[in-house]
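The block underneath contains the structure these notes are about, expressed in structure tokens.
Moving on to chain A:
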Amino acid sequence: MKLLEVKDLRTYFKTTKGYVKAVDGVTFSLDHGECLGLVGESGCGKTTTALSITRLLPKGGEVMGGKIFLEGTDYATLTEKEIEDHRWEDVSIIFQGAMNAFNPVKKVGWQIAEAIIRHKGATKQEAWKRAGELFELVGIPAERVTQYPHEFSGGMKQRAMIAMALACDPKLIIGDEPTTALDVMIQAQILELLEELRKKLNMGMILITHDLSILGETCDKIAVMYAGKIVEMGTVDHIFNHPVHPYTKSLIACFPNIESEERKIPEGIPGYPPNLIDPPEGCRFCPRCGLAEGRCSSEEPEFLEIEPGHFAACHFAGKEGGTDV
Partner candidate 1 sequence: MKGKKLLIVILAMMMVFTFTACGGGGGGADEEVIFNIATTNGEDSLSFFNAESAKVEDWMHLMYDSLLEFDENYNAVPHVATSWENEGNDWTFHLRDDVFFSDGEKLTSEDVKYTYEVGVDSYLYSIYTERIESIECPDETTVVFHCADAKPDMLYQSMPIIPKHIWEAQEDPIAWEPEEIVGSGPFIYDPSASGNGVTCFVKNPDYWGDQPKVDTLVFTEYDNAGAMAQAMKIGEVDACYSLEKTQYDDLAGTEGIEVGQFDAWGFEYLGYNMMDELLADKVIRHAIDYCTDVEYIIEMSYGGIADVGYGPVNNAGFEYDPPADVKRGFNIDKANEILDTAGYKDNDGDGIREKDGKPLSFELITASHRSSWQQATVNSLIENCAKAGIEIKWTSMEVATMWDTCYDGNPDWQLNLDGWGGTMDPGFILQLFLDWESGGYATVAYSNPEFDKVYGEVFASTDPAERAKYIEEAQAILYEDCPYTYLCYDKTLQCINSDKWTGYKPYSNGFFGNLSAYNYTHIEPKA
Partner candidate 2 sequence: MGKRILKKFFFSCVTIVFVVAFNFFLFRIMPGDVETIIARATTTEAVKQRLIEKAGLHRPLLEQFWIYMKDLLTGDFGEAFNSYDGSSNVLTVIMGRIPNTVILLFCAELFAIIAGLIIGVICAQKRTTKLDTGLLSGSLVLYSMPTFWFAMLLIFLFCATLHIFPTGGIFTPGRHYYGMAKILDYLKHMILPMLCMGILMMGCYAITMRSTMINILTEDYINTAKAKGFSTRYILFHHAIPNAMIPMATIIALNLAAILGGAIQLETLFSWQGLGQLMYDALNRRDYPMLQGCFFISAVAMILANFLTDVLYGFIDPRIRE
């Protein structure tokens, strides 16, 4: 059985102007121990997709349709109370910017221990001991569990966050841009640590980022999202070396190539993402796409498997050519 199977997930936000269709029909799956990278622009729906799994949506957000199977249980049908039990125990999250993810007036060890007490029914002593072990696991001296968040440096705090995320031995960890706020040296350490732990504990991981360089190192699969939909999904090799969707291609081209001979700053993609309250008919990337044709603006392309394990939603998928960006 797969660890996670998401089918046609729709998550909308209710506003006074109408529904914002943040995630509009997303389908993907994940195996135990596999790492999926979710990448795309700000506002494309990658965080919302991941948070929808345990329904951690901000006010106004609601899962409108689709199925979310975690080891066979459809989370989309669970009540709020039931899903509270699954949170952290089955799915935990490493938040972006650990600066504020910790409660400043409570000891860090306590914040780890409380989850263990709640989900594992452990005693206070047992929970705190486990917290100390987790600290060691991520490379922080165990005595520091009695310290407060403000006594940790940025990198240490992120490690502590990882320790906290592991507290209840989750099956799936969602990393929401876990290294964005860190400097490159520490970034490397954290990613290495995550890799190590993932392999050791056989956890599934969804890594959300807009930094393609990270994806290459850590992920098995990559899903590129645009305007609430996955436009292309495949292995690292597929995405980096044989991208099919024009958006994917442009995205990759946005990253400067350190090995290229020219010292050219690449162009961005002109235009803006569409309005998600009233998305355009047809392909959502059409207005900004260099290959756009008549069909593109009226007919939405299907999400098709163009080669084993490689999916794309584009009318030109599978055809030769592409942009020469």
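Basis for inclusion: all candidates are chains of the complex that A comes from, given by their letters.
Keep this in mind: a contact is a pair of C-beta atoms (placed from the backbone, for glycine too) under 8 Å apart; a residue touches a chain by one contact, two chains touch by 3 or more; residues count from 1.
The shown structure was predicted, so the numbers you read here are calculated from the model rather than taken from an experiment.
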From 1 or 2, the one in contact with chain A within this complex: 2
Chain A to candidate 2 touching residues, read off their complex: 54, 56, 81, 83-89, 92-93, 95, 97, 99-106, 111, 114-115, 118-119, 148, 150
